[in-house]
Every structure is written in structure tokens, then in C-alpha cells.
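Data block below; observations after.
With one protein chain withheld, the remaining protein chains of the complex are depicted in position.
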Amino acid sequence: MVADIPFEPVLEIVGVGVGAMSGALAAVRKQFDVFGIFVLGWAAGLGGGLLRDVLIGAVPPVGISDWRLITTALVGALVMYFFHPRLQRARRFIVVLDAGALAVFTVVGTVKGLEYGTTPVAAVIVGVITGAGGGVLRDLLTGEVPVVLHDRQLYAVPALLGAAATTALWFAGRPTPLVLSVVVVGVFALRVASLRFQLHAPGPWRGRT
Amino acid sequence: MVADIPFEPVLEIVGVGVGAMSGALAAVRKQFDVFGIFVLGWAAGLGGGLLRDVLIGAVPPVGISDWRLITTALVGALVMYFFHPRLQRARRFIVVLDAGALAVFTVVGTVKGLEYGTTPVAAVIVGVITGAGGGVLRDLLTGEVPVVLHDRQLYAVPALLGAAATTALWFAGRPTPLVLSVVVVGVFALRVASLRFQLHAPGPWRGRT
Partner (left out) sequence: MVADIPFEPVLEIVGVGVGAMSGALAAVRKQFDVFGIFVLGWAAGLGGGLLRDVLIGAVPPVGISDWRLITTALVGALVMYFFHPRLQRARRFIVVLDAGALAVFTVVGTVKGLEYGTTPVAAVIVGVITGAGGGVLRDLLTGEVPVVLHDRQLYAVPALLGAAATTALWFAGRPTPLVLSVVVVGVFALRVASLRFQLHAPGPWRGRT
């Protein structure tokens, strides 16, 4: 954890909880049993950080060892288990919370990579994996093609820019909590703006080549 | 390995062999070629321990380095390769063997996690992953949604209880081989009882919320 981003622990808890809700909802839709719903909550809420920790050698990963984060994921899954008929209608609210989670995970993940002495390019990749990896695991475990790879929303692109900004700031002199918070807000704003204005990534090139 | 559970090496061999047979059978059903059948045997028999070892930092994992266990998995796959028309009819027998494998893998995996100094919650998760992870890899590699997440059988729940019991006993003073054996038998009995009496985990909540 990067203790000196203000409210970072709070934001990380929100991120894990929202991620877990998205995983549990996917499991509910697939008619998984209650064990599967909790596993999907865990995988979606903590899977990005778990991949990050395995890749940088921070084992055991916080996703299996930090009981506070794991409890958060299980509570998120439990809430979705009982309230999914209502919460599905609050979809827009959850998408905005998820944008916050993406922003926090990306910046926190990038900084953790840098703290473990990775190369700049590795820090950026690790940051994006922290932000988007939980959703990829969720989709693979429910038999879906990862939505982040094909839905043409700007989901990973804000994370990529945020991870690159964080890495650049790191090598320009260790960034202050305030500066990192600004990056978090920037990723969040870019993600929300892409939803609001329906910005899309292009599909395969169709030019006359 | 946890050398002081009586017959533990024997049980682990049985577990790997039975897991490998389940993987090879899934590959046969999908009309995989002979290489794919061996890979699935390996993944289903040793995949749970492989995930465990990567998560706790015990690399290279026994799943790629221990030639006795790997040979066992390949022999299990070979047996299924030649005898699948007959063995499919012995399904009930194989399900009981698989319950034994689940019980052994869970307790052994939990203890190995604890020996590597994980937190209690990590030991429980690692134990369940050791027990159920091979089947998850098998299902993903054959293009199926992991059966443990949605079929409502009590498969992971006995593992979860066994891993929790093992962890509690560990922190109450290092458990004797006899005590660990009782936990193994308990997980096995719970799994077999759930099959015999058709106990099921509930699906998504349908209450009026």
C-alpha cells in the first residue's frame, strides 16, 4: 500500500468492494452457486493486485494474505448476492464507482511496482494490470471474452495514461501525495468523460492496404 | 510435502493420479490429441499445487520439478487414454477417489502454506486452491466454465472447512500427524456425504429485496 496518498486506504477499500460487486453480479447472471459468487467477488476485487504481486515477486500477494481487503471483497459479494435485483438498476452509479476503483488501483499498482524496483515500462504494465486485471479474471472465470479487450470503451486507455504519468513523475523526483491524487482524479475524469461523451477506441483497421 | 501425515505420500500419489485421470477424460471428450490429453492430465493433477507454489513463492513449483509426481500424472493420463471406454462406466468409483484427492490436497496445501509463513487467511485460501485449482485449470483449458463455481455440489465447501480446521489446529499448537489425518478423513466424509445425500449449495438469492 502507498500510505501517503490521502484517503488511499479508503479508496482502495471502495475499489475492492466495487470490483467484488461486479464479479458477484457476473456470477449471479451465470447462475453460479453461492461459493462461485464469493470466488468471483474475490477474483474481480483482488485479482488485479494478485497478478501484479505475482509479477513483481511480492508473494504471498495481498489478495490472499490481507484479511481486511479479503473481507471487503466478501462483503461486496454478499451485498450483491442479496441485493442484485435492486443493484442492477443502479448500474450507472456502479459504473462511476468502478471508474474510481480503476483510477486508484492503477496509481497504487504503478507505485508498488516502482517501489519493487521495476523498470519504467514494467511499472506502467503493472499499473494497467492492477487496474484492469480483476475484470479480465472475472470474465475468464465466467466463460466470457475479456470485455476490456473488445468493447471499444476507453477503459484501459485512461489507466495506461495514468500509469505512464505516475511513472514519469516518479522518475522526475518522488511525487507528493497531492500530485498522485491529481493523477487519480485525472484517470477517473477521463474514464467518466469517455462514458459521458461516448468516446470509443477504434476496431481493426479497414483501410485499403 | 508434509512427511509426517501417515501415508501422506501414498495419498498424494493417489490424488495426482485421480486428478490426472479427470483431466485426461475431459480432454478425450473434447477430442484433444494425445499431447493435449497428457497436458490436461498434468494440469488437472498438478495444477492446484502449481498455483499454490506460485502464490507462496515456492518456485519452481513441484508441478514442474518433482519427477515422481509428474510421472504419476502422466501415467494417470495414459491409463485414461487407453481405458476411457471402460473407465467412464466406473464413474462412481472415480468420484470417490477424487474426494480422497480433494481431502489430501487441501490439508497438505494448507500445511505447506503455513510452513511458508503465510497469514491464517492466506493458508486457508491456499489450501482450497490446492484442492480445487487443478479442476479449475482443467475446465479453463477445455473451454468450460469451472464446474466447481456453478454446479452447486458441495465440493469446495468441505475443502474450505478442512483448510480452516487445519489452520486453527496449527495455531493451537502444531498438530500431530494423527490429528491432520482426522481432518483429511473429515473432508473426505463430508464430500462423500454431500454426494450420497445430494446436499447442494444455494444459487443466487431470489428473495423480495
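Details
Per-chain residue numbering starts at 1, and chain names A and B are given in the order in which the chains are listed.
Keep in mind that, in the parts below, a residue touches a chain if its C-beta (ideal position, glycine included) is under 8 Å from a C-beta of that chain, and two chains touch if they have at least 3 such contacts.
As the structure is a computational prediction, the values presented were derived from the model and not from experiment.
From the set A:Ile13, A:Leu87 or A:Val148, the residue in touch with the chain omitted from the display is A:Val148, counting the whole complex. Not every partner is drawn; the one left out touches subunit B at residues 27-28, 30-37, 39-40, 54, 57, 59-61, 64-67, 70, 81-86, 140-143. On the side of subunit A, the interface with the absent chain consists of residues 54-57, 113, 116, 118-122, 125-126, 136, 140, 143-146, 148-152, 156-157, 160, 200-205, 207, 209, using the contact rule stated above.
As a convention for this text, only the chains that are shown with their structure count from here on.
To fit its Cα atoms onto subunit B, subunit A must turn through 120 degrees, a value rounded to the nearest 5. With each centre defined as the average position of its C-alpha atoms, the distance from subunit A to subunit B rounds to 30 Å.
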